[in-house]
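Below you'll find the structure I mean.
One chain of protein is taken out of this complex; the other chains stay put.
To keep things simple, chains are lettered A, B and C as they appear, and every chain counts its residues starting from 1.
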Amino acid sequence: MGNLNINIGKLQLKNPVMTASGTFGYGTEYSDFMDISRIGGIFVKGTTIRERQGNPYPRMAETPSGMLNAVGLQNKGVDYFINHIYPEIKHIDTNIIVNVSGSTIEDYIETAEKLNYLENIPAIELNISCPNVKEGGMAFGTTCLSAAQVVKEVRRVYKNELIVKLSPNVTDISEIALAVEAEGADSVSLINTLLGMAINAEKRKPILSTITGGLSGPAVKPIALRMVWQVAQAVKIPVIGLGGIMNAADAIEFMLAGATAIQIGTANFIDPTVSIKVIEGINDYLDRHGFQSVRDIVGALEV
Amino acid sequence: MGNLNINIGKLQLKNPVMTASGTFGYGTEYSDFMDISRIGGIFVKGTTIRERQGNPYPRMAETPSGMLNAVGLQNKGVDYFINHIYPEIKHIDTNIIVNVSGSTIEDYIETAEKLNYLENIPAIELNISCPNVKEGGMAFGTTCLSAAQVVKEVRRVYKNELIVKLSPNVTDISEIALAVEAEGADSVSLINTLLGMAINAEKRKPILSTITGGLSGPAVKPIALRMVWQVAQAVKIPVIGLGGIMNAADAIEFMLAGATAIQIGTANFIDPTVSIKVIEGINDYLDRHGFQSVRDIVGALEV
Amino acid sequence: MKKYMLDLIIKENKQLSDQYSLLILTSPEKLPEILPGQFAEVRVDGSATTFLRRPISIHYVDYELNELWLLIQVVGDGTKKMAEIEEGKSLNMLIPLGNSFSTPSNIDSKVLLVGGGCGVAPLLYLGAHLKKIGFEVNFLLGARSKADLLQLCEYERLGNVFTTTEDGSYGEHGFVTQHSVLNSSNFDYIYTCGPTPMMKAVANYALKTSANCEVSLENTMACGIGACLCCVTDTIEGHVCVCTEGPVFNITKLKWEI
Partner (left out) sequence: MKKYMLDLIIKENKQLSDQYSLLILTSPEKLPEILPGQFAEVRVDGSATTFLRRPISIHYVDYELNELWLLIQVVGDGTKKMAEIEEGKSLNMLIPLGNSFSTPSNIDSKVLLVGGGCGVAPLLYLGAHLKKIGFEVNFLLGARSKADLLQLCEYERLGNVFTTTEDGSYGEHGFVTQHSVLNSSNFDYIYTCGPTPMMKAVANYALKTSANCEVSLENTMACGIGACLCCVTDTIEGHVCVCTEGPVFNITKLKWEI
């Protein structure tokens, strides 16, 4: 039985398996299927300063080994989260991390500031990479300048672990990672979804109401793995890897490539208990290969 | 029976279905399985000024709904092509288009110049987007400046149809498309492969000899479709769409998004006769929907 | 209600036609409580093109025989694989999902269950439930042709069945909303499931006749349990998830143009 404990900066995880924002609700949606406190961490839905109705439907299209979504950050706003949702989930015995999105830098700052004071929210994940809203999100994550700027401003007000979630829709993701590291990000998570599109040929219409949407699932895994590998080589802060993880082998690949921990997104839809299976699979891998601790496999790729 | 003829600039196609460079050899590899002259055009292997041995093996990894390759432009060089291969294929009654790669601008210029004089090569496809060779290719395709530069220089010496193949590994592909259009590209083709990576968790080693490789197949289709849509909106020259096309519906989606013609790559490995099936499927679609000509569906997406 | 992930075993696969299959599933354990109108998210194995689970209505539950019925219409690869599944194999599903049809508080209410095509599926279980409580159940079932009118004798066992076919091959000729029973009778509660245009026409009729009306909506779903927000519909309360707040909605809640 290997040791699964691992830290991301100040954040202590009982194991490196977490669930990705927007795919796991607030956690409680899955509690019928398993003991969600066994997971290393839960990244809750994208939260914005004010309530958002999100995009019109249809918001989803299935693609080969993946899916496109165009949810568009539907949520009731940070105050509703603090007053109504936080009290319901704060006692879950794992790391609850809030994914923070915004249309302007001020939105990010204000939202982060409010979350700073929640005792049981040890970290936020700054989503500068959502491809599904016109006015913001991804735009911040696609140039070093804007990424650096938003991180700098949020860092000023947010005192706990600051994770910055990077967009894969860029020429050089390491550059962006270095830029946010320089401004005080404690760690980076990647990847968010890739901008994609689906068409119904018979109807000659886009499938999504927004024409384009974010691609996730195993289809993107090779790209995510490459980016985690590149970023892990470039930065000194911990990297959280995600994108298409479906099983323990996938998770281990990300860790070998340099991820300190991983998140599971779309796979939750296929198997709500997948995160538990991945935890067990990693444990089994450590045993079979004689590793004492999961820390030993981080970046252990032999090249 | 709709009319399948369509032009890409001066290039006349009997139908919009072509086969992608690196996936269809020199065409003759497939002639046991079908009459290859029925295809609208054949993009032959990446050709360089001098012979290249390509990358060490393993060069291939299967991924969910796709594959990674790291061939690295293995070919016998342009002179060998002109003297030994061209004579064997020049009588095939379809458009034979040579995919040209290089490590320096001079390589591209010299290669293009030599191909200028081959009567039955009506076009070249400038590959500024190969992710599998260190010294060049993709580097040219990832900034507007370098993309514009290589196109400008090649345009000076190459008089026939000049197609520029774009890299998807960029933040804004329309920008690059506009840059090469401005320098005289007659059309653009997209997408080349996305940079990806595969790891064997049990062995803790990368699967490819080059660590990273190019991702192709249906996994990338949503991304390719989005990029074709974006570029078709941005440029005035024709767009050739490719990336994950497996059947007629996929091909039609690309044309609806704005592609004047399409290429089929990885799907040839799954079904060597796929291009003929796609031609027939497009024809059937035109009939069912009452279109006189395949030209009527180009960009016909209703948004 | 507690949700489960279960592997149910195919006890029987009655291929009703090329296009329709009735799957009768069972389990070594007692089936959980399921309400009429709820659905399952079914995992499809062995299809290269089916990545996500597929939402399928609960057609019927027989607690005595410990049977759960699904009625499958083949429209693509996922439903094709399901429709072809062999007896003895199992299907993995999340169940029971969604809300349910409501029950009229007044036992004298006249109820009508209007189904079109494969949308008839959830109405069998609803009809059985209403009958058990003591309602007189009326079904109005429409389809393209006789071959698409599914499970008729099952419905007939539960109440009065009125039918229409678009080609006139069975019952009255035309659409459900043109059936003469709608002119000759008045209903207090109307439940409907089927193609959206049909449900809108039914909703329209309900509004005109001041009947209470509940519709069962479809939507593109990824999770089926309210986690992804992919399946929203527009209501007077804003965007809500069809998989948790629905699939059953009272038409007064919807922002439908009818």
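In this text, a contact is a pair of C-beta atoms (placed from the backbone, for glycine too) under 8 Å apart; a residue touches a chain by one contact, two chains touch by 3 or more.
The structure displayed is predicted, hence computed values, not measured ones.
The absent chain, not drawn in this view, touches the displayed chains B, C throughout the complex.
Touching the chain that is not shown, out of B:61, B:128 or B:220: B:61 (per the contact rule at the top). One of B:25, B:77, B:122 or B:299 touches the chain omitted from the figure, and that residue is B:25. On the side of subunit B, the interface with the absent chain consists of residues 22-25, 29-30, 32-33, 45, 53-54, 56-67, 69, 71, 74, 217, 266, 268-273, using the contact rule stated above. Although one chain is hidden here, its contacts on subunit C can still be listed: residues 45-48, 50-51.
To be clear about the criterion, only the chains that are shown with their structure count from here on.
The most central chain, judged by C-alpha centres against the centre of all protein C-alpha atoms, is A.
Chain geometry summary: the mean Cα position of subunit B and that of subunit C are 47 Å apart.
Taking each chain's centre as the average of its CA atoms, subunit A and subunit C sit 36 Å apart. Contact with two or more other chains is made by no residue of subunit C. Along subunit A, residues 61, 63-66, 217 each make contact with two or more other chains.
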